[in-house]
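Here's the structure, in structure tokens; my notes come after.
One protein chain omitted, others in place.
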Amino acid sequence: MRVAVVVFPGSNCDRDMHHVLSEFGMSPEYRWHEDGIPGGTDAVVLPGGFSYADRLRAGAIASHSPVMDDVRRLADDGVPVLGVCNGFQILAEAGLLPGALVSNDEPGFMCRWTEVVVGSTGTPFTSRFSGGDVLGIPVANGEGRYHADERTVRELEDAGRIVFRYAGDLNGSAGSIAGVCSEGGNVVGMMPHPERAAEPDVCPPGAAPMAPLFESLRAAAAA
Amino acid sequence: MNLEPGELEDLRSRLGREPSDTEARIVAAEWSEHCSYKSSREHLSILPRTGPGVVGGPGLDSGALDVGDGWVVTAHIESHNHPSAVEPYGGAATGVGGVIRDILSAGTRPIAILDGLRFGDPSGGHARWLFRSAVSGIADYGNCIGVPTIGGEVEFDASYDGYALVDVAAIGFGRRSSLIRNRASAGDAVLLLGGPTGRDGIGGSQFASESLDAQDRSAVQIPDPFAEKMLIEAVIEARRAGLIRAMKDLGGGGLSCAISETADALGVGIEADVSRVHLRGELEPWEVMVSESQERMLLLAAPGDVPRIESICGRLGVACSQIGRASDGGQMVIRRGDEVISDMPARVVANAPPQEHAASPPGPAPDPGSRPRADHSAALLRMLGSPNMSSRAWVYGQYDHEVGIRTVVRPGMDASALRLDNGRYLAVSMDAAPKHCNIDPRAGAAGCLEEACRNVVCAGARPAAMLDHLQFGDPRDGRVFWSFKESVAGMAWYARSAGIPCIGGKVSLYNETPSGPIKPTPVALVLGLADRPFRQGSAADGDALFVIGATREEMGGSEYMEQVHGTADGACPAVDPGESAANMDAVLALQAAGLARAVHDCSKGGIAAALAELCIAGRTGCRAEPGSFPGDVPEDAALFSESHSRYLVVCPGSRADAAEAELRRRGVRHSRAGVFGGGAIRAGGVDLSVDKARAAWLGALGGLVHG
Partner (left out) sequence: MPEFAITVTIRNRPGMADPEGETILRDLVLRGGGSGGASGGIPGGISAIRTAKALEFRVSAGDAAAAEDLVRRVCEEMRIYNPLVSEAVFSAGSN
């Protein structure tokens, strides 16, 4: 399974994502943001980091990168697209996902493990979870508060497009939203870092809570 | 920023002529204390530089540690004190950037940052501003470049009033075969990569070599972590493609230092043209040579490889100028276009005449007298909620300590640990003990090195290498210089006795506050290796408490004496190397045998504070008997003395007999001193609710900033 890991200037979780995708038996390939995404790509991941150092707004400059034309086209074609942290911010800035990511209600960078509740399992990244599962996962961001108007949040809820919610109020996110998906379900954005919670060695003892996300993706390609 | 009169004389005689104004400025930058180590270099030779695993050899700037299977770990430590004292955000941030480029220079990828921060009395608004701003600067820079900040220290002491110590250490990782073995031959291209050279940061290294009242306020640097991140990627890509023959980061002394030291070390000359340097704004030629603008690297490459380096830089948006070439003969020639503005032997520029200072020991220490009785519960509560001993979560919660997915033991423990690509683990700890060093710099320096070793042992690792960072006031003060020499002696003594090689270090002098020199602040960074890390569990009801190591009447410079009795006088802790080694072995053995649930080092606040922290982490109480702790001392010393080589070990009740047998077999001083359970920490006169202790301990640092 070929997964494009898009590298923007300032991406810094690209190698982490590459490592975990490999660990789960997939074939990740780095794609520089000025180069296109080749045909035959089975999935696209926009990793975390600080594209353009978050200048102007997190994700604002990268959302104009040449590669985003290909990402948009593949998303329209139903190819699985995952944006994590800065990747989610870029997808939101590019209009591929609804809402915006703004400064946490307690300003400043926040790095800690938290818990999310699994919402929709109808995406290529969540089929191996059970809805309602409460799982540990780390967050690391300064602009991670999900913002959308009430109507949008309600629509997302009604359409089953909330993929992960924080188990408590972490940062003031509307609807405690940690991750959402596109109408078709194939584009998922999430602020917490699943690649940091996929191997037992780096997780609090005895678990790799986000392993199912990568197993889901592998299964989606096999299907 | 000028040469001292004697130095100008020396330069004249070595050149055999009068230096031009530009030449004098170039030499002044390089002969600053910060760049040249003219006061300290000869005294550092007593540190052990070789040992198992140390990778040395020609062309290696700093030491590297072989961790097996063809992999190496590199480490570097330095400070950015003077810039941080006037612009803490930018000073701390660019301090991170500088040390990261040292790791890059070795050809390795940075994988972790630690930072040691020291400020004045936190009841002052200025100290709190420095603290808050320095933490923001480190967070914004380290987070952006994607290198996790996994540990460090925060300490407040009135001896830093109006000043700041910002020490940053970085760890690198890579293939042994990828280490840059710096070499050069005539004709090699000299390239300057990275941010433009500007007027910011002019005179910085001199600034770092003079006390604050003589500061040159233009030495403020604007951090650009984005430029650093792209520079990291460009250099690593060029290194991977085998395009780099030699490399040096630009730090203190700017191009003057980088060019002269590179040419001198590699035995070549370098000719460079300042008009080819990419600039921000208009600069005089001498300004180009001494500017300390950040995020720059000097590379030497074969002429035929230059287009490939330019293409890598172009793609990543990193500016790259070919500013000159290497030559035969060892001459450092600087031109502006066709005009030669400086022409001196690199050997002369790069080797400042050593500076001698007198060392004068202080008079006898005052007798501390007898200690009045104190309420030990109140004392413990007060200490746990004090800025020096409370939880550091407010600080490390702002740092991305997980990026890179290597972090196995997270900040908040005695040491943090990272996984390496060969299945082994690296534990790291950074420690200093200025209050001890102020009483006895030799014992204090040895002690902070041992403390760093203890901390990596708590993470299940065996100490494998150390780095030192030596920070003192004005060396022309005999007391200051004496404390410097004593500190080096103390570190060297313990490092030799424990068989731990020193793979790097740094010296920072002229750390003077408006009211005098800082307390002697040597910092130790220790790297430990483990085949598997020890994963700390939490103390649970029914678990047994073991105390390993003897407590002595060593209350001088302790948090207890300072916070409760308002005095720092008395004997400070001293290390017994035999006991130190035996206790480390015993702890590692208990961990490996699965007999320990948690292990905690005893340092600031003594056994009482360490026990409280175990109870807070486990949300359980403990009933301990101070009279049983090894060592024959009064109860307050048993609870609060900061004697070295001691550990608290939590054992599941069912394994306590086996642990006891193992400790007895090894013959280490120990006692089975208590049982966990209940809601209070009870030890002699201490009876303190865990919830109360927890609230005080958790909230203090954030409360300091947010009021």
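Letters are used for the chains, namely A and B, taken in the order the chains are written, and counting of residues starts over at 1 for each.
By definition in this document, contacts are C-beta pairs under 8 Å (C-beta built on N, C-alpha and C of every residue); 3 or more make two chains touch, one makes a residue touch a chain.
Fair warning: this is a prediction, and the values are worked out from it, not measured in the lab.
*Asks:* Considering the complete complex, identify which of B:Ile46, B:Leu60, B:Ile222 or B:Ala592 is in touch with the unshown chain.
*Replies:* The single option touching the absent chain is B:Ile222.
*Asks:* Kindly state which of the options A:Val5, A:Ile61, A:Leu135 or A:Ile162 is in contact with the chain not pictured.
*Replies:* Only one of A:Val5, A:Ile61, A:Leu135 or A:Ile162 touches the chain omitted from view, namely A:Ile61.
*Asks:* Of B:Arg280, B:Arg462 or B:Lys692, which sits in contact with the chain we cannot see?
*Replies:* Candidates B:Arg280, B:Arg462 or B:Lys692; residue touching the omitted chain: B:Arg280.
*Asks:* Can you name the residues of chain A that touch the chain not displayed here?
*Replies:* Residues 9, 52-53, 55-56, 60-61, 63-69, 72, 94-95 of chain A touch the chain absent from view.
*Asks:* With the missing chain put back, which residues of chain B would touch it? List them for me.
*Replies:* The missing chain touches chain B at positions 86-87, 89-90, 129, 195, 198-200, 217, 220, 222-224, 226-227, 280-281, 293, 317.
Basically, only the chains that are shown with their structure count from here on.
*Asks:* Inside the complex, what are the residues of chain A that reach chain B?
*Replies:* Listed in rising order, the residues are 9-10, 12-13, 15-16, 19-20, 32, 34, 48-50, 52-55, 108-112, 138, 140, 142, 193, 195-196, 199, 201-202, 205.
*Asks:* Sort out for me which residues of chain B touch chain A in the complex.
*Replies:* For chain B paired with chain A, touching residues are 136, 139-140, 143-146, 224-226, 229-230, 315-317, 396-408, 419, 535, 537.
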